[in-house]
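One structure below.
The complex is shown incomplete by one protein chain, all other protein chains being positioned as in the whole.
This part shows subunit A:
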C-alpha cells in the first residue's frame, strides 16, 4: 500500500484538468503548466530514490488483492523513464513559450501536453496489460490533438495518416489482448508472467508474442511498420515534434521491452531471434533514410528509427549487460532527441528553411548554437565522454557475449552513419558561405529558445560524464528485466 508512486501520473492529470479553464489567459496557463511539471519532477525524483532504496513499489487500486485489481508498479525501469519524461516535458514546454505561437497556446495546447504526459507516465507505470492499452489511448488521443492543432494543410494531411495507422494498431492491440486473455485468463502483467511460465509457452503464446511485437512495433516504428513516422512527424511544429520524437516511440519500445522480458521468455530461439533480425533491419532502414535526406527535420526523424533499432537489439540479447545498455541508451536517446529537435528548431527559426542546401555560415553569427549542436551531435553518435557512449558500449558488449558478433559490429558501424548524418547538418548549416537567413529573427526570442535547449544539452553532458552515479540505478533496472521473479514477487506478495 503506497500511493506515492502514482504522483507522477496524477499531478499532470489534475493540472491538465485545471488548465482547461482560463484558456485565454496565457500567464495563468504558463505558470500552471510549469508549476505542475516542477511538482511532478520533484515527486518523480523522490520516487527514483525510494525505488532504489526499497525495491519495486506497487499499489493495487481500490484495496483489491493483487491479481484482481489494477496494479500500478514502479520498478527502476519505469521510475527512471517517468523521471526522464517529466524533465524533457519541462524543457520542451519552456522552449515552446516562444515558438509554439499564441493561437495554439490559447487553444488547449497545455492541457494536451499534460494529458500526453499522463498517458506516457501511466503507460510506463502500469502493471496491467489492458490498463496499458488505456494509457496508450490517453497518450494517443492527446497526440492527435497536438498533431492537428493549428490546422495547417500539412498537419491536416499527416494527422489523417497518423490517426488511421494508430487506430488500426490499437484495434490489433485489443485483439491481441483478447487472444492472450483467452489463453491465460488474467490481465495483470505479473500474473500473466506466472501463468505463461506454468504452461511453458506453447505455440499459441509465441504467436501472441509476435502479435505484440507487431502492435508495439507499429507504435515504436520498427522496420516494416515505420512507414508512417517520417511524414507524420514532419507536420507538427517543433515543440510538439520534440515531444513526440522523445516520448511516443519510446513508449512502444518500453512495451516491447517489458513484454519480451516479463512474458515471453521461454521460446527465445524464435521470438528474440525475430526481434534481433527486425532491429537490425530497422537500423539499416533508418540509416538509409538519414543519409538520403537534405531536410534537417527528416534527418533527425530517421535517427529516431535507428535508435529504436539499437535499443531493441539490446533487448534481444536477453542478458544483463545488453539490457543495461538498452536502458542506458533508451534514457540517453530520449534526452538527446529532444535536444536535437530543439536545436534544429532554432536553426530552422534563424534560417527560415528546413532545406540543408540553402543554409550555411551560421557559425559566424551564432557560434554558441553551433558548438552546442556539435556537442549534441557527438552525444548522439556516442563519442566517449558524452551520453551515447556507455549505452552503445554495453549493448555491443552484450551482443558479443550472446555470440552475435557480426550484428554487433553492424551496430558499431551504424554509429558512423549516425555521426555522418548529423555532421552533415553541422557542415552544411554552420560552415561555408553565408546562406539563407530569415528576415524576422528576434534576438530575445532566439535567446529564450536557446536557453532551455542549452540546459537540456548540459543535462545530456551530465548524463554522459556522470555515468558513474547513474550506473547503480541502471544495474537495478537491468536486474529486474533479467529476473522477472523480482517483478512478480513485488506484485503478488508485496501487495497489501
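Keep in mind that, in the parts below, a residue touches a chain if its C-beta (ideal position, glycine included) is under 8 Å from a C-beta of that chain, and two chains touch if they have at least 3 such contacts; residues count from 1.
Going forward, contacts and distances are computed from a predicted model.
**Student:** For the chain omitted from this view, which of "Transketolase central region", "Tyrosinase", "Protocatechuate 3,4-dioxygenase alpha subunit" or "Multisubunit sodium/proton antiporter MrpB subunit" is its UniProt protein name?
**Tutor:** Per the UniProt record, that chain is "Multisubunit sodium/proton antiporter MrpB subunit".
**Student:** Using the touch definition from the top, which of A:59, A:375 or A:411 touches the missing chain?
**Tutor:** Considering the complete complex, A:59 is the one touching the chain left out.
**Student:** Touching the hidden chain in the full complex, which residues of subunit A are there? Just list them.
**Tutor:** 1, 3, 6, 10, 13-14, 17-18, 20-21, 59-63, 72, 496
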